[in-house]
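Every protein chain of the complex appears in place save one, which is left out.
And now, chain A:
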Amino acid sequence: MLTKKLPPLQRFLSLVSRRASHAARQQYDVIVVGGGHAGTEAAAAAARVGAETLLVSQKIQTIGALSCNPSLGGVGKGQLVREVDALDGLCGRAGDWAGIHFSILNRSKGPAVWGPRAQLDRQRYRTFIQSELLSTPRLTVLEGSVEELLLSETNPEEPGTHRVTGIRLANEGTPISASSVILTTGTFLSGSLFVGQSESPGGRIGDAPSSAGLSHTLRERLGLRVGRLRTGTPPRILKDSVDLSLAHLHPPDSHPTPFSFLNTHTRCKPEEQLPCYLTHTTPGVERVVKESLHLNCHIQQDAKGPRYCPSIESRVVRFPGRQHQVWLEPEGLTSDLLYPQGLSMTMPPDIQLRLIREIPPLHRAEIHTPGYGVQYDFVCPTQLSPALQVKSTQGLFLAGQINGTTGYEEAAAQGLWAGVNAARSALSMPTVALSRTESYIGVLIDDLVSRGVTEPYRMFTSRAEYRTSLRPDNADLRLTLKGFEEVGCVSPLRYQEAVRVRDSLQEAQAALQTLSMSNPKWRKALPDMRMSETKSTLLTGMDVLQYKYVTFEMMSSAFPESLSRHMEFAQRLKIEAVYKPHCDLQKKEIERIQKEENMSLPQDIDYLTVPVSMSQEVREVLDRVRPSTLGAATRLEGMTPAAIVHLLNYVRNAAQRERRTQRHQKEEREREMCAKEAS
């Protein structure tokens, strides 16, 4: 994968425009609007599933651009990258191609919460994504701005009050039709940019604002509820103007760990990696912020910003009198810019300069691009199904920041899943859902569609209640097999690799299980195991591998004939052994929940009048959220056990009635046929 020659960007662009020339006249299965992390994963996934796909982006050059921080992964987010990769998505491999500083966060805290992370070279990342899209069969890229969604009569067979059948581009007027449309417009939905006291329309500096038509269609014609959120980005600083000797050097891991299950090493050689630098704010920074608050519109607005990625202004206001961390991160191998993580700000540019110069390594720093704030509309995600389809609108899918999330990884995960389902629905296959018991993607989507958001949603490991089972090391076993067998978004090549891994791991575990010996014998075989227990019971190899000081390497050299051929999986086996008892405990619970998640509720129940004994409060909650499964219904506020029982009973009876009616109709028809034949 990493040795592949990427086509030069110029060729990409020419190919794209050639395709674009005939694109406008075609009919597609899936149209993806937006070329960010959600859009690119969505387009690639839809094409992998088998749909003729069109990706429309305002500017082809910015497809795959990292608009904010030059990094990927982290705690919780790294898990998402691994899962997207396990489903054959792009971002893991792109990270391995573009990474210039790899590290596993939380290395000392247990493999379930390890956070694979990398600093990226912006240029390389974009090139990789563009090249991947180019070489994806059934995928066409088109430059253009979407003016409006085409709506038509609904399909009476499916729930929903509207139906989307395509898009119309600005300035062209030619409609392009498709069975499914995925919107991944990020911060461009009624986006406004803020610097100091000035406000201008747009979703990202340097890009044209998206047309007001789309926003209007969503709100007015489709009647979707929207909310407003804000985010921001720090100024970019000229590297040469920074005195890095005054900051703490933060080296990368000496052995970079790739994100992708397909890669054994990263493109960047260990010694080529670049370091990051850590520095801190000073009381001077706090002073500048406080003095300039009145010049700062963004911070005075009441749109909700994230609590965990706050601007320097809100950090200083909320936690005064403290030193705050500032990371100085490289933007690329050859880039002359630094990205000051933690200094997101929206004050006027001259004050931004004053502020950063209060930080010792930056006391002579020059700003290349000032920081700015963005406020944008998001569609309240409780209006979506677990397939990320708008419940009231047939054929319309949403992914990324438009659903109220923040972060590349969150966007990529949703994009992939929306792409899969948009394609499946266009190809008349049933949509699929991921459970929160099997993946972080499932946790993310379930949180969004059943709880909604009040601030930009970011993934944390603490959101996943089955964290010890949903580890970064086993994402392939959890998702790749299913992704091939049930979802159809995984290539045979990757599937075969996952099958090989699964079989080898099973074989190795079986070999460990059969090694059953008494305590003294184990101590003799593994002199370094430092086992303090004196119980005389028999221990298997899996039991022993749980001990802190025991490694698979140790065991393999003690029992080479049965174990040495599994050395490739030494680390995974160790992790598996430590977590196995806990995961076995969780398994029953997980199975139970999966059963509940599989019980789907019809989308067309009129909860307000359904003839079941339920309180008005419960009816209103159900009517507002329209949970898609009984499992989701139980998580709603105000639900009572009795209401669940009544509801289930009603649904089952309805299903029985339905079946009975169908049977009667069939009998009726048969009788008629017989009568005709007889006559």
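Simple rule for what comes next: a residue touches a chain if its C-beta (ideal position, glycine included) is under 8 Å from a C-beta of that chain, and two chains touch if they have at least 3 such contacts; residues count from 1.
Just so we're on the same page, contacts and distances are computed from a predicted model.
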item	value
Per UniProt record, name of the chain withheld from view ["Peter Pan-like protein", "Adaptor related protein complex 2 subunit mu 1b", "Proteasome subunit beta" or "5-taurinomethyluridine-[tRNA] synthase subunit GTPB3, mitochondrial"]	"5-taurinomethyluridine-[tRNA] synthase subunit GTPB3, mitochondrial"
Option touching the unshown chain, where A:105, A:226 or A:274 are the choices	A:105
Hidden-chain contact residue, picked from the options A:212, A:493, A:510 or A:599	A:599
Identified contact with the non-displayed chain, of A:465, A:497, A:553 or A:620	A:465
For chain A, the residues touching the chain missing from this view	74-76, 105-106, 108-113, 115, 307-310, 315, 318-319, 322-325, 327, 341-342, 436-437, 446-447, 450-451, 460-463, 465, 467-468, 548, 578-579, 582, 585-586, 588-589, 592-593, 595-596, 598-599, 613, 630-631, 633-642, 644-646, 648-649, 652-653
